[in-house]
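The structure under discussion appears below in the form of structure tokens.
Note that one protein chain of the assembly has been removed; the remaining protein chains are unaltered in position.
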Amino acid sequence: MTRVLLTGFEPFDGEALNPSWEAVRAAAAHPPEGLVLSTARLPCAFGASLDALREAVERTAPDVVLCVGQAGGRPDVTVERIAVNIDDARIPDNAGARPVDEPVVPGGPAAYFSTLPVKACVAAVRDAGLPASVSQTAGTFVCNHVFYGLMHLAATERPGLRGGFVHVPYAPGQVTDRALPSLPVPAAAEALCVIAVTAAGRTTDIRAEGGATH
Amino acid sequence: MTRVLLTGFEPFDGEALNPSWEAVRAAAAHPPEGLVLSTARLPCAFGASLDALREAVERTAPDVVLCVGQAGGRPDVTVERIAVNIDDARIPDNAGARPVDEPVVPGGPAAYFSTLPVKACVAAVRDAGLPASVSQTAGTFVCNHVFYGLMHLAATERPGLRGGFVHVPYAPGQVTDRALPSLPVPAAAEALCVIAVTAAGRTTDIRAEGGATH
Amino acid sequence: MTRVLLTGFEPFDGEALNPSWEAVRAAAAHPPEGLVLSTARLPCAFGASLDALREAVERTAPDVVLCVGQAGGRPDVTVERIAVNIDDARIPDNAGARPVDEPVVPGGPAAYFSTLPVKACVAAVRDAGLPASVSQTAGTFVCNHVFYGLMHLAATERPGLRGGFVHVPYAPGQVTDRALPSLPVPAAAEALCVIAVTAAGRTTDIRAEGGATH
Partner (left out) sequence: MTRVLLTGFEPFDGEALNPSWEAVRAAAAHPPEGLVLSTARLPCAFGASLDALREAVERTAPDVVLCVGQAGGRPDVTVERIAVNIDDARIPDNAGARPVDEPVVPGGPAAYFSTLPVKACVAAVRDAGLPASVSQTAGTFVCNHVFYGLMHLAATERPGLRGGFVHVPYAPGQVTDRALPSLPVPAAAEALCVIAVTAAGRTTDIRAEGGATH
């Protein structure tokens, strides 16, 4: 049995819900066979989000950590490739902080690659009939902050821990009058289950194109 | 009991399914109370689509006709405001025809407005938690062809008949690797039921903004 | 010598300039050979814009009228195909009016087609190395209002008058920090000259695809 920790975020930017947490919760209500799923809801705040992540990792001792966030405006489930050592907030976080060009971890490397089999995860979601792609940037807000912090934790303190980050679209109810793409929470939850199973089941990736010309 | 005819299209442009027909079929499997729903699947072909529509209208004698089509790339359910008297095909239809700047009905008026309560339909879909908006153009392909033909039929031969056109997004399975917006068929079906009930229940529209600056 | 009236709009929606008027002015400063160009700057207001247009038409007795407006967010020069008999304002006009679902001309037809050679105009702009396409909707704001009013004037009072509407993108200076498409004013002016010459030179259109599937 592989222990998988799934994290989602509380709402931010004036939204009534965060589809990442709703999808994580829905996934945990019907966990895939062969996995022991635990979950944590992270505050959408620089610093505090990483404290909560560390606490959840210590509490659940996972083999794999899958952090999930909302990517409002993206049409598909995106598996992030790389976390960068920068906080640059376009909007304040939920605690009112708005760092500009500050490192997530002072002295840390410029970036960490995901240690999930990114391409295999994308392929598995597509095979399940849901839209997915590789993303080359997780932004510079709290999502990337948590992603970088997770990878730094694994690299410096938890050598066996594998992890990565997945962005999910808005839920339909968030964009009823905004003409933006959405994905219902049950579909996002199914994608997360597929990704968790894929990440638990293999440590090497498949060879499949997932790049961008720019 | 209001008799409502729902039409969808067969697949076109190389797609394996057409979400308009899938949603119409799903809606008819669980019809809203108070409506007598009938359905027709139209060929995606200039001319033949209107023959099939006329046959369905004669067969079912509806009070309201709701024609539905696929709008690949749109993120939400769009209720069309106006049908224009032009066929201008960017791609061949399923019979290989590709008319350019030909009228749907020679000598017909330049356009017909939908006789559905467009704004009320949009508001009702949003109230159901699904994304919707008014569209100012149904294009110039077979969807608009059917929409114009329907309104011309009502205007010239079926004075009591009310009708209009709704576009639905791609289904998720159509865009697994394309990074385009989608809406699952059950959600599209629910939107169609809400629109059918709204259209059956009121002949005047609400006052609500739904315009575009360009 | 063909007399061509070019109209542009004053700024609206908080913008410091309107690229339609800037481009019209720049075009008139270097008019193409064989044309007598006159210009008018229209207020961005329902009603008043049409009063100013009528006055300009009476003053200059044009053979061709080319009305131009700003389509913020569009990447290319768009030649409009059809004007619709509806005012539906998403934002207030410059006089504070915000009509919803009111006709431009009570009792007027649902729509008028442009009487410019739309496809030939698009082809000519492209031949000049600039991006252009046919647009199926001019929206429901003051641009469409002027377009419809122009075509109604021609249809009911000025039988020989040909006319249409062209939308131009934002100027670069309007979107320095907005990540939206733009086209410099000199390029927009060149496109307007090319369209004016094309419209003056031919009364029939070319056969070229310019449609939309939705």
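Chains: A, B and C, in written order; residue numbering restarts at 1 for each.
Throughout what follows, contacts are C-beta pairs under 8 Å (C-beta built on N, C-alpha and C of every residue); 3 or more make two chains touch, one makes a residue touch a chain.
Every value quoted in this text rests on a predicted model; they were computed, and no experiment measured them.
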Shown chains that the omitted chain touches within the full complex: A, C
Option from A:G69, A:G163 or A:P184 whose C-beta touches the chain left out: A:G69
Residue among C:G47, C:P92, C:G108 or C:P184 touching the omitted chain: C:P184
For subunit A, the residues touching the chain missing from this view: 13, 69-72, 74, 81-82, 84, 86-91, 98, 100-101, 109-113, 119, 136-141, 143, 167, 205, 207-214
Touch list for subunit C against the chain that is not drawn: 74-76, 125-126, 129-133, 172-173, 175-184, 187
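Here is the rule we go by: only the chains that are shown with their structure count from here on.
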Chain centre separation (subunit B, subunit C; CA means) in Å: 30
Mean-CA-position distance for subunit B and subunit A (Å): 38
Of all residues in subunit A, the ones touching two or more other chains: none
